[in-house]
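Before I ask anything, here is the structure I am working with.
On to subunit A.
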Amino acid sequence: MFPELLKTEFLANRFLMLLGLLLNVFFILLMGVFDDRAVDVFIGATSIVFYIHVIVMVVSHSDQKITRLYAQLPVTTQQIFWASWLVILTWLAAQTLIWFAYGLWFDAEFEAAQISLLLQRALGVLVFLAVISIAFDLWGCRPRLWFWLYVAFLAGLISLPIIFDVNSDRSGQTLSDLLLATFSMSTGTGLAVLSVLFVGLLLADLAVFKRNDSYLY
Partner candidate 1 sequence: MLLHISEQSSATLQEQILVQIRARILSNELATDFALPSIRGLAKDLKVSVITVQRAYDTLLNEGLIYARRGKGFYVAALPESDRSAVAVARFETNLQQLLDAARRDGLDETQLQQIFTRALGKED
Partner candidate 2 sequence: MAYLEINGLAKHYTGYALGPVNLQLDCGCAAALIGANGAGKSTLFRCLVGSVRRDGGTVSVAGQQTDEQHVLWRQQLGYIGDFTPFFNDWTGHKNLRIRSQFYPAWQSHKAESIAERLQLDLNKKVKTYSTGQRTKLSIVCALAHSPALLLFDEPSNGLDPVARQTLLELLFEEIEAGETALLYATHHVSEVEGLADRLIFLNNGTVTLDAIKDDLTEKWRHLSFRSEQAIGSIPYATPQKSELPYQQVISEDYEASAAFLQQQGIHDIEISRLSAEQIAVEILRNNANGANHVS
């Protein structure tokens, strides 16, 4: 039943995907107006669309997983999990490819370093999605305390460096600095760290989703 499920997921998301594609085309055409056609400028322009997309995707992703189960389709929790993630991966891959294509065609200075930067960016988004997805999936677990502990952990992760910063009167070491550090790591290391992190989080998400006590809203 997995192919049928995958087909259903893509059908259900095709308008959102099409919209993303159209907006990209729109921005590509818009870039023709500007003198500076660097890939960074294009990415900057499309990032508004991109982040709105990310938010819509992550919400519909967790919603879909639950609805398919609720609909009593003859599919396993695991199949639903993978089908839903495959949609996200496909969509992100498409967006990254568009950036690549833009860079190759329009940016004279598009180089290998920028390709890896784009990959890191995509992987960074995946890590972010996985972190949020785990939060959604923890909601269905019993006791609910797990969900709150996780949220507290995330909040701590974000706020602690800031508090530490204020107290120690030292600049640097905020989470955003850490992220920036990851992005500016040497190509190989940065990609490796993010990949491992993403795969780890994905497996954790699967484990959490399979252990849900209730798949109702």
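How were these picked? Simply put, all candidates are chains of the complex that A comes from, given by their letters.
Here, a contact is a pair of C-beta atoms (placed from the backbone, for glycine too) under 8 Å apart; a residue touches a chain by one contact, two chains touch by 3 or more; residues count from 1.
A quick note: this is a predicted structure, and the numbers were derived from the prediction, not measured.
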item	value
Candidate from 1 or 2 that touches subunit A, complex-wide	2
Candidate 2-touching residues of subunit A, taken from the complex the two chains share	1, 4-5, 7-8, 11-12, 15, 67, 69-77, 210, 212-216
